[in-house]
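The structure under discussion appears below in the form of structure tokens.
Here the complex is missing a single protein chain, while all its other protein chains stay put.
A, B and C label the chains in the order they appear, each numbered from 1.
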Amino acid sequence: MCRFLIFKGKEPLRLSHLLTRPAHSIINQSFDSRLRLDRRRPVNGDGFGVAYYPQDKELNDDGPCLFRAITPAWNNQNLETLAEKTKSELVFAHVRASTYGILSETNCHPFTYHSLCFMHNGGISNFAKIKRTLLNHIDDEYLNFLKGSTDSECAFALFLDTLKKLGHDPAAGQGNFGHSALREAMLRTIEMIKNWTKEASRDLAQVEPSLLNFAVTDGSSVVVSRYITSKTDEAASLHFSCGSRFVESSPGEYRVERLDRNQDVIMVASEPLTFERGDWTAVPTNSILTIKNQTILLHPIIDEYYQKDPLYLRNSALAESKGLMGSVPLANAVEKDVPPLEREGRSRPISAAAHLA
Amino acid sequence: MCRFLIFKGKEPLRLSHLLTRPAHSIINQSFDSRLRLDRRRPVNGDGFGVAYYPQDKELNDDGPCLFRAITPAWNNQNLETLAEKTKSELVFAHVRASTYGILSETNCHPFTYHSLCFMHNGGISNFAKIKRTLLNHIDDEYLNFLKGSTDSECAFALFLDTLKKLGHDPAAGQGNFGHSALREAMLRTIEMIKNWTKEASRDLAQVEPSLLNFAVTDGSSVVVSRYITSKTDEAASLHFSCGSRFVESSPGEYRVERLDRNQDVIMVASEPLTFERGDWTAVPTNSILTIKNQTILLHPIIDEYYQKDPLYLRNSALAESKGLMGSVPLANAVEKDVPPLEREGRSRPISAAAHLA
Amino acid sequence: MCRFLIFKGKEPLRLSHLLTRPAHSIINQSFDSRLRLDRRRPVNGDGFGVAYYPQDKELNDDGPCLFRAITPAWNNQNLETLAEKTKSELVFAHVRASTYGILSETNCHPFTYHSLCFMHNGGISNFAKIKRTLLNHIDDEYLNFLKGSTDSECAFALFLDTLKKLGHDPAAGQGNFGHSALREAMLRTIEMIKNWTKEASRDLAQVEPSLLNFAVTDGSSVVVSRYITSKTDEAASLHFSCGSRFVESSPGEYRVERLDRNQDVIMVASEPLTFERGDWTAVPTNSILTIKNQTILLHPIIDEYYQKDPLYLRNSALAESKGLMGSVPLANAVEKDVPPLEREGRSRPISAAAHLA
Partner (left out) sequence: MCRFLIFKGKEPLRLSHLLTRPAHSIINQSFDSRLRLDRRRPVNGDGFGVAYYPQDKELNDDGPCLFRAITPAWNNQNLETLAEKTKSELVFAHVRASTYGILSETNCHPFTYHSLCFMHNGGISNFAKIKRTLLNHIDDEYLNFLKGSTDSECAFALFLDTLKKLGHDPAAGQGNFGHSALREAMLRTIEMIKNWTKEASRDLAQVEPSLLNFAVTDGSSVVVSRYITSKTDEAASLHFSCGSRFVESSPGEYRVERLDRNQDVIMVASEPLTFERGDWTAVPTNSILTIKNQTILLHPIIDEYYQKDPLYLRNSALAESKGLMGSVPLANAVEKDVPPLEREGRSRPISAAAHLA
């Protein structure tokens, strides 16, 4: 299982408040098994990575700063000091427990390509069977971009290729894509992986679903999916929180302060970062979350795995068995429980399938 | 908390049978929290080490082969292949969770000095206060031998110095010391640490006891202590097992086979290596175990922390809080339960204090 | 530039005599620039690897022991002790200066696949252009075997695939292939790479030749190529030496002792390992060397890049510019100068092209 965290703030935040100081940060979660449901799974000691867009805009000419390591995150002196000495308005962080791919910095998330930054929590089912199809689909540029051996890096290469084919040069500068292009490319990426997996497993009696929680940013907009190729199983957990400030109430204990309806601070994470259950809202399974400026948008991904009934309870046994259900599942009550969430005017459901038509 | 394992066999054993294949090996224990009582403590991802004396005697001219790394043991490709491709009759292995000393190969156990090999599970209480006294006690040779910053490495330097002062050159070749010299030096080492700690904490209201489970070998004899500077607290766990063979009954499941009263296979470990409770015997707190050829000797360490009453139940809360109680404690029943244990003829209790008189 | 060394002995040799003790070992060469012609090139600090087949035959069930690291070879404590404490009859060692592929253990040579072990010195020209063709040529098994991003690892995957298509299962046990199958597979591998590169660069005005010094073993036979896709340029250097013993004449100074016509000790290396020029013979450019038991065979690779005239002097500027001419080039005088070389009975020139017909 992996864990990831996204921070997007109106003001830059010291990275240590996200990564090293909170008792429930993804790094502290990674070794503290009281916080884990998945006690039979390896801990997240298989490397980590953090990408942040520098506070000084002049330094944002070609993507984020990226720091990755294969030693455990909880005992990395470089990360410790870097987190204390750095502020950023946009941070992607990831701790890894290897599924595909051996321990190597090249296999650590996030992955970057010029201004774009990408990470994944989950796994592509039966990846060995569809790898060739994926590699043949993408342009040489992205084939040669690959440095490691993970399904996640291949998914990023596919995303880049898709963005290109949609008419957006992935090598373009920061903030040049717009949230809808990023979302479109991600929906198509998910759809292709879904279809290839289906094709590859046509003759198999039983296939495990793919768990496709992807996150991408161009340094400005952020798009995150919570998706599973199943109509009955629960996807890997994904939560978000927003408010006015992220404050330390007592040493190691943080909470999201909501002074008004502002969303100056937005966090999206595989597991809640604070112990305050009310701070966090679960992203519904098979939907896609967008951060546009400081506003959150949620769109369902309507395809054959979509459940129309909002009360349908998916089975979380699969995600739990893979250690992908972080913390006690929170209520799936996006619609009514989250006052600060400002829904986009006409965010009618987007059908991923429709896009490819 | 750390974990350690010692193997001494009449015949060489493939290291993978000790380190990587058993479901309950110290490496697999290190990330599988079902096997852990200490769920609030960091896992053992802070480096590991293995020292083995080569099967080919010609290669045993100056001590064991030592392999240490700061990446987690459970995902180290070099260890994986080395363990599969190496056999040895005498192996020391250690996984570390840092207490003193940051993550660095120099802080990983085992430590070696010519033919001698040493490791520690526990911690010296209030070490910062006695470090200077210890450094001033030892000769320049051992002062300059120190490479890291741990209490454990200092304890080894003190052991070397003590051995020297007892008339044995620590740089002597393999098997040149004899079990009684090694035991004597270890008892004196423990006594000095005990006295210095007492001295340093004289004015303190309450001092946490030191946990001094040390293991040393010269490539031939092995000496292991289970010791705590307290009359009421339990020491860090230590178990041993012996039999004719160490066999894999089903994949990942091992057991110690006892065909006769032979002790062709002896293991000493902070936690049982097999799931078979009957395979393992707890070493009594505040005693010292010796492996002489393929025979186990047990001597109590009789000083102010010794409990004469064999039925006295020490409090294991401290050791547990430090993650030093591996597995459910086994019966303290060395005397009657362990048929293959051949006690030495006249192993009358050795008083550590008496030795220094 | 990389460097590699192969040792094949009738008796096992302590690895330190090959790797760490000789003043002119590939590891010491890697930082001592007196020994380097290529002073404008980065030193070989980009990782290293050593594979050895264990002395104990029981441990040879599934290939060699492999130790790789990304820290510089000359300051690796694990390598230092491992080399002192290990003996082997068959050793492959490699130090790397990155050309393709970033610093990662997955990019370090040697590569292994069950009993097979492979390494490369040189580079495939214009690799980004032929990568897709290569990946599509090989079976899924070998596509999914790839873990890094180097041309060399792809060349090994192609070799495995070729061996399979020749009717030999690459997963077969040690010594099961025979030298001719290994040689055949290597010649075909070279030919395919040559043809694809030609194809890919058809429209380019000028293409740099590929330098294809490959080495492979199945734990028994060894096959090594010295090859360049050019009729006028010199290939990367490759030398061999054989004799009765490899002895240390004075500290750090070794020589190959020739007591009789025995070839009990055979070494093949990118650079001579001793300072004694007479100890080493250059493998002719565009030929393939085989070690069958303790006998060396040399076959020319006759194709469009073959030079019939034995006195033709190729231009070594290219290889030198890449740091691939180790040491002062030795005479190309295989035919007459090397008494202990026993040529195979009817080793008529093998045309790589012919093989594929």
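Note that a contact is a pair of C-beta atoms (placed from the backbone, for glycine too) under 8 Å apart; a residue touches a chain by one contact, two chains touch by 3 or more.
Everything numeric here is computed off the predicted structure, so don't read it as measured data.
A.B. asks: Which of these, B:Leu135, B:Val207 or B:Ile302, touches the one chain of the complex that we don't see?
C.D. replies: The missing chain is touched by B:Leu135.
A.B. asks: Out of B:Ala23, B:Leu143, B:Ala171 or B:Ile302, point to the residue that touches the absent chain in the complete complex.
C.D. replies: For the chain that is not drawn, the touching residue is B:Leu143.
A.B. asks: Which one touches the absent chain: C:Asn75, C:Asn136, C:Ser249 or C:Asn315?
C.D. replies: C:Asn75
A.B. asks: Among A:Leu82, A:Val95, A:Leu158 or A:Val256, which one is in touch with the chain left out?
C.D. replies: In the complete complex, the chain left out is touched by residue A:Leu82.
A.B. asks: Quickly run down the residues of subunit B that touch the omitted chain.
C.D. replies: 101-102, 104-106, 128-129, 131-132, 135-136, 140, 143-144, 146-149
A.B. asks: Where does subunit A touch the missing chain, residue by residue?
C.D. replies: Residues 14, 54-56, 58-59, 62, 64-69, 77-78, 81-82, 84-87, 105 of subunit A touch the chain that is not shown.
A.B. asks: In the complete complex, which positions of subunit C touch the hidden chain?
C.D. replies: 31-34, 36, 39-40, 42-43, 45-46, 70-72, 74-77, 98, 102-103
Here is the rule we use: only the chains that are shown with their structure count from here on.
A.B. asks: Go ahead and note the Å separation of the Cα centroids belonging to subunit B and subunit C.
C.D. replies: Centres of subunit B and subunit C (C-alpha means) sit 44 Å apart.
A.B. asks: Of all residues in subunit C, which are in touch with two or more distinct other chains?
C.D. replies: Subunit C, residues with two or more chain partners: 105.
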